[in-house]
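Heads up, one of the protein chains got dropped from this complex, but the rest are sitting where they should.
Presenting subunit A:
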Amino acid sequence: MITVENLVKTFPSRSGNVVALDGVSLEVPQGTVCGVVGQSGAGKSTLARCIALLEKPDSGAIRVDGTDLVRLNGAALRAARRQIGVVPQGDSLLRQRTVAGNVALPLESAGVARLQRRARVLELLDLVGLADKAGAYPDQLSGGQRQRVAIARALAATPSVLLADEPTSALDPETTASVLTVLDRARAELGVTVLIVTHDMDVVRRVCDDVAVLERGRVVEHGKVLELISGDSRTAAALLPQTDQTTGLSSVDSNVGYGRYDGIAEVVLVGFAAVGALLPEASSRFGVNLALLGGGLTRLGDTPVARFRVGLTGDRADAALDFISEHGGVVRRRTREEVAA
């Protein structure tokens, strides 16, 4: 578990101080994956570098399993760094070492004997699916493979926290998937707490349990992804299908026709049961016709999630919406003017 308390970090510059972190607090429970998102310059990397103990914050605390690591020095600092596996931004492999040699580096730092090193390195290469590349050099690997080696290296000394700064920013969608799979496996098989800095919301969709949104050095939103999408949050806006577009829907009404519905609503459905059955059931139970006006389906981790704009016709339209809401759907009623705008 990582706890960040009130972290402040300023950088001196010619035009006054740049406040990169302005009182950031964050909690990532053991064994969860938290995404730190935000625009360029929001302070994501600075936060990651502080947690990686590469940068000393002006004030605040960083606790891993309870111990504050910020004020440590010398040998205690080096020992603390071993608790945090880091996948730095950019290409960080030693080009003069084999893949196995790179993964062994943290074990050498920790003073692990050669024989145990070799065994551990093979374990990790297996975890990231690169057992056959042990003797290859980084220059012989693809970008995605290099990133997976960097992850294996970060995990070598059995840290309790894994930190990755934009691990997929230089990768194409396919390799991105392989890297995210590896991060997810690290959490599942090793129980590490994972913090991923990213500006790619798709990364959050695929692997993050939690998300923290940074804006100008502050956390403006933080929580479980599945909870945030039910509310009126930035996370919901960024992760869910847009309701004024039609993602993967065939027959959709145009704006012109809003007048003919007895009610219009936006509905968020989470989970197989809700996404699959809730709307048809409401429709048949209340004798209401439900038309899909926009929105679509997506997937958060393994959970299917839908956001639709629906138009209802029938006397009991309101009761149908209440039914959806009572059965776990998130319902927001909209006026015609709102949706036509």
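The criterion applied here is as follows: a residue touches a chain if its C-beta (ideal position, glycine included) is under 8 Å from a C-beta of that chain, and two chains touch if they have at least 3 such contacts; residues count from 1.
Going forward, contacts and distances are computed from a predicted model.
S.K.: Suppose you had to identify the omitted chain by its UniProt name; would it be "Phenylacetate-CoA oxygenase subunit PaaJ", "Putative D-methionine transport system permease protein MetI", "Acyl-CoA dehydrogenase, C-terminal domain" or "Fe-S oxidoreductase"?
M.R.: UniProt lists the chain that is not shown as "Putative D-methionine transport system permease protein MetI".
S.K.: Considering the whole complex, which of A:Ser92, A:Asn289 or A:Ser325 touches the chain not shown?
M.R.: Touching the chain that is not displayed is residue A:Ser92.
S.K.: Going by the contact rule already stated, which one of A:Met1, A:Val18, A:Ala110 or A:Ala131 would touch the omitted chain in the full complex?
M.R.: Checking the options A:Met1, A:Val18, A:Ala110 or A:Ala131, the one contacting the hidden chain is A:Ala110.
S.K.: Spell out the interface residues on subunit A facing the chain that's missing from view.
M.R.: Output for subunit A: 52-54, 78-82, 84-86, 88-98, 105-106, 108-110, 137, 139-140, 150, 153-154, 156-157.
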